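Right, I'll just put the structure down here and ask away after.
Yeah, one chain of the complex is gone here, protein chain that is, but the others are all in their spots.
Showing chain A:
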Amino acid sequence: MSFLKSISGLIRPLNGQGSILHTSSLNNITQIRTATKKVSGSKTNKNDSAGRRLGPKAYEGHYVQPGQIIMRQRGTKIHPGENVKIGVDHTIYAVEPGYVRFYYNPFHPLRKYVGVALKQELKLPTPHFSPRVRRFGYVELTDPVKAQQEEDRMSRKEYEAQSELTNEFLKSEEYRQNVTKEFAQSLKDEFSIDLDENKLQVVAHRFYEISQLVKNGLSLEEAKVQASYNHIYNIELAARRGEVSNFEEAKKENLSVFNDIDNKVQLDAQGRLCKYLNAQERESLQQEISTKLAPFANRILSKEDKKTVTNLIETPGAYTTSEQSLLREQYLPEIVPWTVPGSVIENIDPENPPKDVVVQRVFDGKTRSTKVIGRPRDIVA
């Protein structure tokens, strides 16, 4: 009260409404509510919500179906174990039918796990080194019509690839037939191989296979063995099916035919049939060719020369593919080296170079400066 007394002199006396304080005769102050409104509520005691009904929904030993919820939780109070998965809100649900097991995992000793055992007698976790227990779950279609329909059913991807696959197959089959036919013809005409039509087809097909296998990176010897084996293996399967009575005899006979042919005919690096050459014959042929090749080394070759060199390198049966590529590098380089006489023309006028000469600016290592040279167009292969 003494405080009000002391400040009463400071309050400006007001007339009419709107005053907040009325001084009574007893010098008391009475509060009066004016026409105002409180807008928002208070924040106190607003923290509670209804229970989220968390907790286990299936207990130890309960039988659950795939998709059935086992546990609702905030965070991973319990971790997902075998045959269960965890949702975005950490709900654990079964993915296989079976019996719920709550367990500890020795690899994570501080975690609790829940899983589904596929059989009632099984415990979890499954021992670390023992095979997983797995459920197949697919049912056989016994109706033959439905089974055929299901077998023929294609995925969209497979369906859309059909035309391309068929085209590719037809193309490769046509190629195979053409090559085999050519081989058969050439075996008959050029090498006068006397075999009945069936055997000839087999031999020609074997040469086709050898040519393809060599393209795949096998050596010629490996390819020969593989192609023989392919044929023998087909006979072996026929024997297992009971279509061939004496497999061992058939194997021997076919191998001897292949051996005979291999001693007469072979496939060269260009994929053509040629006369079989043994190691000695090949070496002498190679020597012969290299003496013929020698004059073409280290000079600029004309078009005819190039053709002659190519023919020499591709002499039937003389060189393997890798040997041929080495020879090509040596005799038919993409750009003739500077060391070859006549391949560098010095002291040319870069403004008016002679005809068929390419002007090049090169670095000269000896003088450590650049210089202008001309090179004939023939140096490029």
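We adopt the following convention: a residue touches a chain if its C-beta (ideal position, glycine included) is under 8 Å from a C-beta of that chain, and two chains touch if they have at least 3 such contacts; residues count from 1.
The rule is simple: contacts and distances are computed from a predicted model.
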| item | value |
| --- | --- |
| Hidden chain of the complex, named as in its UniProt record, picked from "EKC/KEOPS complex subunit BUD32", "Actin-like protein ARP6", "Cytoplasmic tRNA 2-thiolation protein 2" or "Large ribosomal subunit protein mL38" | "Large ribosomal subunit protein mL38" |
| Candidates A:N216, A:T291 or A:N347 - the one touching the absent chain | A:N216 |
| Residue, one of A:I232, A:L332 or A:V359, that touches the chain absent here | A:I232 |
| Touching residue (missing chain; options A:V133, A:L277, A:L332 or A:V372) | A:V133 |
| Touching residues on chain A - with respect to the absent chain | 65-66, 97-98, 118-119, 128-141, 147-148, 150-151, 153, 209, 212-213, 215-218, 222, 225-226, 228-230, 232-234, 237, 240-242, 329, 333-335, 337-339, 365 |
